[in-house]
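Written out below as structure tokens is the structure these notes cover.
What you see is the complex with one protein chain gone and the rest in place.
Presenting subunit A:
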Amino acid sequence: MSSTASTVGRDVEAREYLEQHRVLELFNNMTSQLIYNRPENPKKYMIDLLEKLQRSRATKHDYPCLFDDTNIQSVYNMLDPTNRGFITLQQYKEAMDTLGISPVNEKVEGASEDKINFDTFLSQARSGLSKASATFQAS
């Protein structure tokens, strides 16, 4: 019957649309911002956030994100309290997971020796976070 076919078709269409434009991730990020900041006027805050995202899409950098460089630094320091200068691959993977970055790039410098130093960690985290925050269709 054509109507069931069309409803199934529309269901698939809708899902594809959501995935392509990364809508669910967008909502997730917005929710985390709301939970963290709890602004007086949530609508206005969401409008601001969306406009910021639009601008960063145009300028291709500075995506709105809850974590900044100091947070990445703290995570690294937590994993390397004795200051050896590196963390293991397993720790690196877990940390990226906690920050919400996926998929994790395993082929980083130092992976073969199981020693990831801070600079690699920082650059990977930064690029991973921008990808996670750039919740719009890849142009």
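Definition applied: a residue touches a chain if its C-beta (ideal position, glycine included) is under 8 Å from a C-beta of that chain, and two chains touch if they have at least 3 such contacts; residues count from 1.
What we mean here is this: contacts and distances are computed from a predicted model.
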| item | value |
| --- | --- |
| Record-based protein name (UniProt) of the chain missing from this complex, from "Adenylate kinase 8", "PRELI/MSF1 domain-containing protein", "Transcription termination factor 3, mitochondrial" or "Trafficking protein particle complex subunit" | "Adenylate kinase 8" |
| Residue among A:43, A:84 or A:107 touching the omitted chain | A:43 |
| Residues of subunit A (touch criterion as defined above) contacting the omitted chain | 13-14, 17-18, 21, 23, 26-27, 31, 34-35, 38, 42-43, 46-47, 50-51, 53-54, 57, 75, 78-79, 91, 94-95, 98, 136 |
